[in-house]
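Dropping a structure here in structure tokens format, bear with me for questions.
Note that one protein chain is taken out, while the other chains of the complex remain in position.
Labels for the chains are A and B, by order of writing; each one numbers its residues from 1.
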Amino acid sequence: MNGLLVRWTRRSARLAAELALVLGITSLLAFGLIALAPGDAATRLAQQRAGHPGVTEDQVASARRELGMEGSIPERYVRWLGHAVQGDLGKSARTGRPVLTELAERVPVTLSLAGLAAVVALPLGMLVGALAVMLPWRPARRGLRLTGLLAVSLPTFWVSYLLVVVLTEQLGLLPTSADGGLAGYVMPVVVLALPAVGLLSRVVAVSLREALAQPYVRAAQARGTPTVSIVVRDALPNVAGAVLNTIGLIVGGMLTGALVVETVFAHNGIGDYFVQAVNFRDLMAIQACVLCFALAFTATNRLADRLHGRIDPRVSSG
Amino acid sequence: MTASGAGRRRRTVICALPLLGFVMAGALAPVIAPYDPIANDLMASLARPSMEHLLGTDQLGRDQLSRLLYGAQASLILAAAVLAVSVTVGVVIGAAGGFLGGWPDRVALWLMDVTLTLPSLIVALAILGVRGHGSANLVLALSLTGWPPFARLARGRFVSLRRSAYFDALQVLGASRFRILFQHALPALAAPVLVYASIEIGFIVLSLAFLSFLGLGIPPPEPEWGQMLIDARPYLDSALWLALPPGLAIAAVVLASNLLAEQFATDNLPLVRLGMPRRRARMNGSTAGPYRVEELAVAFAGRKVVDGIDYRVAPGRALAIVGESGSGKTLSTLAPLGLIDATARVSGRAVLGQVDLLGGGPAIQEAVRGRRVGVVLQDARGALNPVRTVGALLDDAVRHAGVVPRGRERARSLELLKMVGLPEPESQVSAYPHTLSGGMCQRVMIALALAGEPEILIADEPTSALDVTTQAQIHALLADLRESIGMGLILISHDIAAAARIADDIAVCYAGRIVEVGPAADVVSRPDHPYTRGLLDAVPSPKAVPGTRFRTLPPAEPARRKVSACAFAPRCAHATKRCHVEEPPLQPVTPGHTSACWVRPTVARPIGYDGA
């Protein structure tokens, strides 16, 4: 037990170190890139105040002072980092509110959308993929395969437009946004889940076919192993491995999908916040978003690795 | 053992058609587009589709068909540029890693891994946000995450080249490393790169549409499909002609790309059909009597690969089926059990006890497998699920066989491991297959096959991947087991000499038929069929005079088999006219020893070291 505790502690420490490294590097990169990019939050703020693009140097300088944007880029980064490690992510240049408050409003929106989409997409994608291989009727298999591929071939925003026009404007069945309660989640979740279902179903179908083509499946068949046992014990680990390997892709897809559905369906989440922050060069907000994204990615990828290691001993030993 | 190549090719072509259309439309847009895609005609704003404007016009009176065609051009040019950059970068990184090995390879791999985990569109968004818009930055943004697949292809290619004997040989011959690189590795990369590039086109088209949604796409007034969709949005319920064609165009190109991708991913996968979950059929046939296979034929897509094979194994006896690879020896033993590709058509009879395995459908075959017929497949390591321990595999096999009461599986598993002579079975039960040696894997496989206490054990090339000592051990084990358990053994081998040491009878298989069968001693000492003779000649004999050239058979032709002819005739030194027009039946040589040959060279004249 003691050994287990030591191993656990060491693992956690390694994970924490890795997270810190990833967050440090991404925040540094993002900070540098945005600071060097054309466009400047201080000018924007002064322009927003004045109501027109022509502002004096004094007005810009005053806005720059207020936003704490004085000094060289390294200086500013160090200052930001110093505050960030104390949990202070600064104030948004665009809204004047603390970034943490805004994140607290927005992250749950995106998480609930992505979470619901994942809850729908995971079982559905796996089911469609499995049926596309296992169904005894060939036209049905082909139909499922095409459906899965089509789901990853359509521009998300176009699907969203069509859904809104048909389901909301014409039929009046579903509300456009979160104000409509749970019903307001139906369309965005469907749009988010659609490519994930498509991707998963194809990954599952191909990996299942690969798994079934493995000599050990034929060997199991030759031993008279029941089908259920073959699927669960022999094919599933391979399929699960393939699915875990696509987790990163799916999370990335959900994030890009969130940029679309949050706009079209007026769910004001972090994807939309990020786009606005970029458009305002709202550095504090951008940094916070980048940290969130990096955290989400690293965490899901590590979790997937860990699970994969559990399922397939070759991964952990190799 | 895969589905027909022709159908696959046809499907591939169908998949590729939209892509081809896309490339043609893009390349020929200036020639075939009826109008200038950016010229306004404000008087013709929002015209419905007509003969003049086949797809109607947009708000500024621009011809939608022309914009669609030029949109293909824009996407095509961008895709070409992205692919050019991605392929170049990918191949350079992959080739450098693969060719140099060591730390450059590790760095290359790390770069690929890291890049692959990045969300490509978010990266593109960041690049465009920072570097500004415009086509050059679009190319940069999309290439930045697009190169790893090409790097992977190149690396694989170069790693295998570096490790090949061929490379050593070329170097010995004095070729410079770089010449080898350019002359041998790069050309071979062209085909897979082209395939992967066609797959990437879909992704690029879709990404471009997404970036247009964020206002980061191709700058106006150049038409782009995604932007056309966005412009058409306010007209979704009043001017559908604006919104549908670009959407369908994107869907078609991307779908084609994806279909193609999957076509290649599953290219060489056999179709395995698992039985529907069902209650196991009970089979209470008498165990007495031999296992008889009669007039067995197996055909793939109308082509017969096993054509009228008969054999029988009595309890306690051993039959060896020998032949070159592709002779049909494996198919003829696995087909009766339903263990071959689901697209095969199997006919004939395979009677075990009183039951015909081929007459009762899959349920009967499932009931027999593992319980009354045990199978040891080729490649023992591959036949063991790498993610399960030896003990777990055995316990399952024992449980499914239902020969011991529940809870006693592990004890039986240990017994079986002892029976097959695995050292220290208690510690090996928790081992994973990848930690076992080849011989140990084979023993585990045999233990698994014995779990159901079968009447017949089929062993397919049980020793082919093993060293000579282990080969001998496994052969001895099989011989022991046959005697101690009293089961029938069917041994499949390409090594006639080794087969003769274990088997009572030998059947020689050629091109899906049995060409000679008889008691092992007879067949080996007095081979009748020229093919059998050839197989025996290929065996190095300890008695051979040093310096003797082994006689080997002429290479097999990928011959389309004539319906009525001796299949071996094209390779046979003794073939006569008759051999090419009429198929010889099995005729007795001595009692119990038959052979299918018109020439009967054993009778006519001895063949062998005849100074040819």
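Just so it is clear, a residue touches a chain if its C-beta (ideal position, glycine included) is under 8 Å from a C-beta of that chain, and two chains touch if they have at least 3 such contacts.
In the analysis below, contacts and distances are computed from a predicted model.
In the listed set "Solute-binding protein family 5 domain-containing protein", "Oxidase aa(3) subunit 3", "Thiosulfate oxidation carrier protein SoxY" or "Gamma-glutamyl phosphate reductase", the entry agreeing with the UniProt name of the missing subunit chain is "Solute-binding protein family 5 domain-containing protein". The missing chain, though absent from the display, is touched by one residue of A:T110, A:T225, A:T246 or A:T263; that residue is A:T263. Only one of A:A50, A:A140, A:L182 or A:L303 touches the chain withheld from this view, namely A:A50. Screening B:P30, B:G132 or B:P423 against the full complex identifies B:G132 as the residue touching the chain left out. Contact between subunit A and the absent chain runs through residues 37-41, 43-59, 62-63, 66, 92, 94-97, 102, 105-106, 161, 164-165, 168-169, 172, 175-177, 179-180, 263-266, 268, 272, 276, 278-281.
Residue-level contact of subunit B with the missing chain is found at 38-40, 42-43, 45, 59-61, 128-129, 132-133, 215-216, 219-221, 230-231, 233-235, 237-238.
Operating definition for what follows: only the chains that are shown with their structure count from here on.
Subunit A and subunit B have CA centres that are 35 Å apart.
Residue ranges of subunit A in contact with subunit B, taken from their complex: 30, 33-34, 36-38, 134, 136, 145-146, 149-150, 152-158, 161-162, 165, 169-170, 202, 206, 209-210, 212-231, 233-234, 237, 248, 251-253, 255-256, 259-260, 275, 278, 293, 297, 301, 311-314. Partner subunit A is touched in their complex by these residues of subunit B: 116-122, 125-126, 129-132, 202, 206, 209-210, 213-214, 226, 229-230, 233, 236-237, 243, 247, 250-251, 254-255, 257-259, 262, 265-266, 269-272, 274-277, 280, 334, 337, 339, 366-371, 374-375, 377-379, 382-388, 396-397, 400-401, 432, 434, 445, 448-449, 451-452.
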